[in-house]
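Comments concern the structure below.
Here the complex is missing one protein chain, while the rest keep their positions.
Letters are used for the chains, namely A, B and C, taken in the order the chains are written, and counting of residues starts over at 1 for each.
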Amino acid sequence: MTTTTTSVAARSDQRARFHDVRAFTERLAQPLSAEDQTVQTMPDVSPTKWHRAHTTWFFETFVLSPHAEGYEVVDPAYGYLFNSYYEGVGPRHARPRRGHLTRPGVAEIAAYRRAVDEAMDAFMDGDVARDVAALVELGLNHEQQHQELLLMDIKHVLATNPLRPAYAPDDQATPRPAAPDDDWIGHPGGVVRTGHGGDAFHYDNEGPRHDELLAPFALRSTLVTAGDWLEFIEDGGYRQPALWMSDGWAAVQADEWEAPGYWTLGSDGWSIHTLCGPRAVDPAEPVVHASWYEADAFARWAGCRLPTEAEWEAVATSRGDDALGVDSWALHPRAGGEQWCGEVWQWTASAYTPYPGFQPAAGAVGEYNGKFMVNQQVLRGGACVTPSGHTRPTYRNFFYPASRWAFSGLRLAVDA
Amino acid sequence: MTTTTTSVAARSDQRARFHDVRAFTERLAQPLSAEDQTVQTMPDVSPTKWHRAHTTWFFETFVLSPHAEGYEVVDPAYGYLFNSYYEGVGPRHARPRRGHLTRPGVAEIAAYRRAVDEAMDAFMDGDVARDVAALVELGLNHEQQHQELLLMDIKHVLATNPLRPAYAPDDQATPRPAAPDDDWIGHPGGVVRTGHGGDAFHYDNEGPRHDELLAPFALRSTLVTAGDWLEFIEDGGYRQPALWMSDGWAAVQADEWEAPGYWTLGSDGWSIHTLCGPRAVDPAEPVVHASWYEADAFARWAGCRLPTEAEWEAVATSRGDDALGVDSWALHPRAGGEQWCGEVWQWTASAYTPYPGFQPAAGAVGEYNGKFMVNQQVLRGGACVTPSGHTRPTYRNFFYPASRWAFSGLRLAVDA
Amino acid sequence: MTTTTTSVAARSDQRARFHDVRAFTERLAQPLSAEDQTVQTMPDVSPTKWHRAHTTWFFETFVLSPHAEGYEVVDPAYGYLFNSYYEGVGPRHARPRRGHLTRPGVAEIAAYRRAVDEAMDAFMDGDVARDVAALVELGLNHEQQHQELLLMDIKHVLATNPLRPAYAPDDQATPRPAAPDDDWIGHPGGVVRTGHGGDAFHYDNEGPRHDELLAPFALRSTLVTAGDWLEFIEDGGYRQPALWMSDGWAAVQADEWEAPGYWTLGSDGWSIHTLCGPRAVDPAEPVVHASWYEADAFARWAGCRLPTEAEWEAVATSRGDDALGVDSWALHPRAGGEQWCGEVWQWTASAYTPYPGFQPAAGAVGEYNGKFMVNQQVLRGGACVTPSGHTRPTYRNFFYPASRWAFSGLRLAVDA
Partner (left out) sequence: MTTTTTSVAARSDQRARFHDVRAFTERLAQPLSAEDQTVQTMPDVSPTKWHRAHTTWFFETFVLSPHAEGYEVVDPAYGYLFNSYYEGVGPRHARPRRGHLTRPGVAEIAAYRRAVDEAMDAFMDGDVARDVAALVELGLNHEQQHQELLLMDIKHVLATNPLRPAYAPDDQATPRPAAPDDDWIGHPGGVVRTGHGGDAFHYDNEGPRHDELLAPFALRSTLVTAGDWLEFIEDGGYRQPALWMSDGWAAVQADEWEAPGYWTLGSDGWSIHTLCGPRAVDPAEPVVHASWYEADAFARWAGCRLPTEAEWEAVATSRGDDALGVDSWALHPRAGGEQWCGEVWQWTASAYTPYPGFQPAAGAVGEYNGKFMVNQQVLRGGACVTPSGHTRPTYRNFFYPASRWAFSGLRLAVDA
């Protein structure tokens, strides 16, 4: 028997997951004062309280308002204030001025979250059509993305402060086992199936699943480390234009880059600002907060190149679950292991473009991914701050090539 | 008998005044949430909590550290964070990024204020040299200036918010008595004594007292009103370049000015955002938040001119205390009366330059006024938000000619 | 018998070609006054006289100085003034200030060209090593590229002038035969060989020749016309954010785009500024001066998409020479025919990235193409202003997606 609504068991699972995801956002905000949650230190950054409200607005706008009978929005003004970029839903507050909004404050936003959570609870109590359940699932994944953004953004806010405050004490993450072999993993090339083809949740941009033709190549079994990067710096990597893309070299000069983001040179050598405060750069840990321009220049300096996203996916999907490491949340990337998905996002050589046959979803949620498919580069994997269970080998993240505030690093490739 | 320290009575007076002024700042901040106190909506604006800290830093830096034996600063980092513009005291946090600082938060800043207040109390308990007492007095006047800035700044912060929140409920100020005659007050010209010559506190820029030679002129007994300004708008005042200074016309076009600051045209006509929230423009009240460019263009449109500061002072000092109105604090200017000092700052035709023989004070406090004596225009009078007792007819306020966030209006002049 | 130098016949051919190419540059500059040749109306534009000097500097720097015994540079300062972007050759005059240089003037630059031409003649008289002959060939192709840039740039200069002067009188180009069928050309997909694999001159970025895997698709046999674009405008294409990439919509709003570059709406409808002066938009002719953002939005509006560069190449290489039309130089694109290579550059869906196995040439000439392989989109075909014989179906042109001063249009694609 076919049904257009989800089963009781599925509803119950989704409700549990809804509570978990929503609670985790609040847990992430918990160490932050009202002041911390309010400011915006560059246009890319959004205030913590904005993230808390925007993720709530998503459920209100795409689930409750159209599908929950009799639902009335908590505050009509919130639609204007907390729409991020959905042109189809109406006008919105300009992104670079999100940090100008002091009202609603954190207490009102907490109340907004509770009101929407209750309405969602009531809504999920009844029959939920499959397509609406899919919107709820999208909303949960959306909120997980914002959990990572919240940490990226508050890291920038706190690092901007000369007092260099920590977001949280050191989480004393258990170091991973060292990679058994710092080695190359070869691949014979040929036609490979790429993209997500299953029923489990995935973003529209991960499909359609399709064939790609690869030449033989090899990927490094481990990430580029901070120690590798120190060699690059010492060898004058930031002073040799021949290593850089033209636009990248312009960025080096305009922004006076001499090291990855959050690195500072003191009398004791390089330190890095982390969510746990400043600490000395650990040569063994993966390099993080490198822009694509830097990753590309580093790879050239090393006599290698960045992998394409199809190459990355072909190898990653062939490694065991341990190597993937999708469930290892932490505030700062750690040394050791193959680290495909659990430490830093890995820049690829691929520009972010649609897969063959890609069609965005209908309606305003179709703006989720498709309209960003130019000028950005794909990153694969997932970072220590990516929520557990959120990433997978087919996941396509993307940022502008000059961006450095994401937890971005790299893995080397060579032609075989 | 000559003494270099202040008397017990004077010390007691100053301590009382110290407590009053310091408490008033806290009272002004009281209606504001931690979020409200943190943001900066344009480079001219400083966060409320910054004002609270900076005024405290002033006493710590110029009184306690050099003069209170054994005093240790509350936090060495505050010197960097809360120095406004005193080059002589060391480097400082960049002004346009004051709104990036979430730490110290409002609670820590309240504690900072209490710590410095206690240290000041102890310090003022003992003998205080006359020159140090003068620094304390400067610090109190400095804090009063920041009380006005705090209100100017939070008005901008709140008005920027699409929710248009009020700072405080309407204060239901008793309207002033209507001016008995909306008339011209003539002056025969000749040599007039200008500037402050007394022993009472005044800023260095108010002196030396000196002679100015004036031609015969007349000043209007009342301020230009919002009603007058509506006529200017309706007559196309913002569309006729011949009325404007060249730089002013460029500002009109670049910033698309069509009315004074905080005015909005809705279906019901013009409204103005006040500290008590939006309200319809009242034609009887003085126009406020006009730039110098607008004031100058309005005067030309009216067939008049702005008064020079010497003209303004010559007439103002001849009016009675009631006309001056220096003690009529309110959140928004009110209709009625001569309004020399109690409603809006009045733009003059005078560029802000030193009086003949002007010498700034020695040391870093000498940076207080002198280094701003170019590119700005003098305003005279005082506004409804100027703390009671803070202004006087010799007081020289100054802003750039494009500034509109001060409580600035105008009074007309003509040659006789 | 293997030889490392070129044959007498090959040398003679190259000399003839050298003279032809060099003379064509001078012919292009001939209608332009000294004033016309001097200015720069935006950072992308270079002055005509700079193009004349820079192409000369290329031969001096990469052929004569390293390979012609005893050669002395005409003026040591020219190395600084006329280096475009070769970091490996030394510092250079900033690109946005090329229009600030009044000296050397056009007469001195003509003399510079003659001096280098004579030295090249003498040099090519002797034995020329194969690799040096290859550099000469590169220099000639480089100069041909600048011939097209010269026309793009002077078009911008002249169109900026309110007098709207023409570069040259209408060239009365014979209209092409109408396309027999305005139709779709299907392709079954599968593995296709892509890129240049032959011995004839081609740029490094056209190789290595390699396999690409395509899904079935179809391309339009004709270009999108100005008439098609008028429909897009009338249908509100420039006002519907859903049609646009996010960055493209930002460009529409920031630059107030309402039509392609050089289009102006007058009382008689749309006109376009051409190198022959302004004229009414001809609905039959290909649309030109569209940015990638506009091309992409148009394709979406039309229910189609842009072709990938591999798709474009697969079909173009299958058409006859007549359809390619590589030798049909003119000052403005013309209606009719399949127009693969002779009318407008055609934006593709492909970001400009290296082909698998790509290696830039050694030395400073290796900066020719490789360092631009991020942030730009590939265009294929060739334009009416592309010198005869310069383009071919494997040719990869590239511009930023917001650029509109190139002769850029589009051809539609659909999935089969």
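Quick note on the criterion: a contact is a pair of C-beta atoms (placed from the backbone, for glycine too) under 8 Å apart; a residue touches a chain by one contact, two chains touch by 3 or more.
None of these values were measured; they are calculated from a predicted model.
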item	value
Visible contact partners (per top-of-document touch definition) of the missing chain	B, C
Touch criterion as defined above, residue of C:Pro162, C:Pro188 or C:Gly320 at the omitted chain	C:Pro162
Hidden-chain contact residue, picked from the options B:Ser318, B:Asn375 or B:Ser388	B:Asn375
Selected from B:Gly99, B:Gly139, B:Gly195 or B:Gly248 as touching the chain missing from the view	B:Gly248
For subunit C, residues in touch with the removed chain	33-39, 41, 49, 77, 80-81, 93, 97, 99-106, 157-158, 160-163, 165
Subunit B, residues in touch with the chain not shown (by the definition above)	85, 87-88, 191, 210-213, 215, 241-242, 244-249, 292-293, 296, 349-351, 353-354, 356-357, 367, 371-375, 377, 401, 415
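As a convention for this text, only the chains that are shown with their structure count from here on.
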item	value
Subunit A to subunit C, fewest steps along touching chains	1
Nearest-to-centre chain - CA centroid comparison	A
Chain whose mean Cα position lies farthest from subunit C	B
Subunit A and subunit C: spacing of chain centres that average the CA atoms, whole Å	38
Where subunit A and subunit B are represented by their mean Cα positions, the distance between them in whole Å	47
Interchain centroid distance [CA atoms averaged], subunit B/subunit C, Å	60
In subunit A, residues with contacts to at least two other chains	none
